[in-house]
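Of the protein chains in this complex, all but one are displayed in their positions.
Order of writing sets the labels: A and B. Residues in every chain begin at 1.
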Amino acid sequence: MGEWKTPAELKYAETDEWFAVDGNMVTIGITDYAQDQLNDIVYVEFRDAGDTVDAGDSFGEVESVKAASELYTAVAGEIAEVNMSLEDAPETVNADPFGAGWMVKISASDLSPLDGLMDAAAYDSYCDSR
Amino acid sequence: MSYIPHTAMETQQMLAEIGVDAIDELFRAVPPTHRFPKLDLPPPMSEMEVAAEMLAISEANDHAQDFAIFRGAGAYHHFIPTVVNHMLLRGEFYTAYTPYQPEISQGTLQATYEYQSMMCALTGMDAANASHYDGATSLAEAVTVALEVARHRRKKVILSHAIHPQYREVARTYHRGRDIRIIGDRGRGEIVDLMEMLDENTAMLAVQYPDFFGQIDDMTALADAVHEAGALLVMVANPMALSIFKSPGELGADIVVGEGQPMGVPLGFGGPYLGYFAIRQKYVRRIAGRIIGETLDADGKRAFVMTLRPREQDIKRERASSNICTNQGLMALSASVYMTLMGKNGLRKVGELNYHKAHYAANEISRLDGYSVDMSKPFFNEFVVACPRPIADINKALLEQGIIGGYDLGQHYFHLEDRMLLCVTEMNAKDEIDRLVEILGGLN
Partner (left out) sequence: MLQPLIYDIGSPGRMGVNLPECDVPKVELPAALMREELPLPEVGEVQVVRHFVKLSKLNYSIDQGLYPLGSCTMKYNPKINEDAARLPGFAQLHPLTDESGSQGALFLMHELQQWLGEISGFEAVSLTPAAGAQGEFAGILMIRQYHIDRGEGQRDLILVPNSAHGTNPATVTMAGMEVLELPSNNKGNVDMDALHAACEGELRDRIAGMMITVPSTLGLFEETILEVIATVHDAGGLMYMDGANMNALMAAVKPGALGFDVMHYNLHKTFSTPHGGGGPGSGAVGVNEKLAPYLPGPIVEIVEDGTADREEPVGATYQVARNARSNDGRPNGSPLQTSAGEAVEPPLYGFVMPEKSIGRMKAFHGNFGMHLRAYAYIRVYGDSGIRDVTRYAVLNANYLRAKLMQTYKVPYPRYCGHEFVLEGHFDDAEDVHALDISKRLMDYGFHPPTNYFPLIVPEALLIEPTETETKADLDEFVAAMERIAEEARDDPELLRNAPHTAPVRRLDEVRAAKELVLCCAPAKAAASV
């Protein structure tokens, strides 16, 4: 086991995003493991609220000093809200990836793709194997 | 062995350490069928002979030390203070690599940071990169930035026909593989005609300032129209003209690109020059290429480092918007030393000398029978002359009198046959101009 947090109630993608569901609203961020790998995050950029995305689309990008990572959504729908506070304080993603570091909320048209994602235990062992 | 220092004894010692008898054995992985081909090259030469040969080849060219030159069209003969060359010849600058190791590259880094700053000052932009290959590729990269800003949803790019023809060709080459349309450059549209092409599918509109014909339009209305359409205004600007004319920033440009050669880089048959690229703060993360930022070292000392690195090809690989890595660093240093020497007061004076001399020449030529000069708009140091004979004939006659004449516009613009683009800089003394006018007068 590594030294990262993996909240049990979330779903996880192989591309290191987490997904929280509330009704048809899906909140997305990146995992503790991912922020640790990226190191100091210096910049985030998201698509605009109101944009429609398909499952598998990129909804933004996160940059550290030495790396740039694309962010992907597992669900289709309309981007309902974007965490603008990260633009001025991208380090929040490092400090609190599952809380204040959330990135976008998508009003999902179909929640079923989430069934194909990993649960916390599966994600942990996935990270261990990397 | 020229620059290879090995003695026979050292070579033997090294082979022994490696554990082989001959250098050839180190090439075993090369397929034997293809190993050690003969090269049909000339035999070696001594430094003495090479120096003589280079001199002989160079003197087979008509160059600006032997000829009075009135040709510009994207490459300009300006005065270069001797200090520029002395600084460039410091091996510490020209034999260093890209400053990937900032602790031992602060010289290059600070000089480049200062170059970026001076380009911001000239253009009225907030940030500039460390250079592109030349003015043409800088424009091509601006197209990429505009497409990115529009998130590839806008597919139309408008380039004015009054942008250097070769720049437009390069922009087309760069974007051959993309699903976009480049329009506007095949007609002879005025600014108002360009404005009519704007729509919600337009990512950017680019104009040249002064334009390829040397003329200056007021861009303010254009900037408003471009922004109203949700597009970016790109200006291709001659930095020498920015010494006296309003900065593109003041006029509303979003990106300013251009050829930095007038700033301390010799004509050099077209290269190496440098493409400058400056942009407003809100688009700064879209810049391709290297950019230097200020920071602190572990002791809290101010220092400089390449920043925004994750946009670059070595990190972002197939997701990078440009593949540029090597740029024109040493030429940016030339520009930096040049702008520093000229400074606030000198550069303005050079700009004014260009303006006055070009206007003197234009006025004199406009009085000649058979010639007319387009003075319908303000111009800087280039202007269009309608001539009574084919430009090739006129230039041939001028050459016989030791003058390299203007650029034949008929080569690129069908409607400009028998018109030449003349350039006059601070390097053209009054008697040179008078001689040009006199010869032209005899050719009507």
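Descriptive notes on the structure:
Note that contacts are C-beta pairs under 8 Å (C-beta built on N, C-alpha and C of every residue); 3 or more make two chains touch, one makes a residue touch a chain.
Please read these numbers as outputs of a predicted model, since none were measured by experiment.
Considering B:105, B:160, B:202 or B:238, the position touching the chain not shown turns out to be B:105 (whole complex).
Checked against the full complex, the candidates B:153, B:301 or B:415 give a single residue touching the omitted chain, namely B:301. The residue touching the chain not shown here, chosen from B:353, B:373, B:394 or B:436, is B:353. Residues of subunit A in touch with the missing chain: 40, 42-43, 63, 65, 90.
Assume only the chains that are shown with their structure count from here on.
Averaged Cα coordinates give subunit A a centre that lies 43 Å from the centre of subunit B. Contacts from subunit A toward subunit B in the complex involve residues 43, 45, 47, 63-68, 70. Interface residues of subunit B facing subunit A in the complex, by the touch rule stated above, are 151, 285, 309-311, 315-316, 319.
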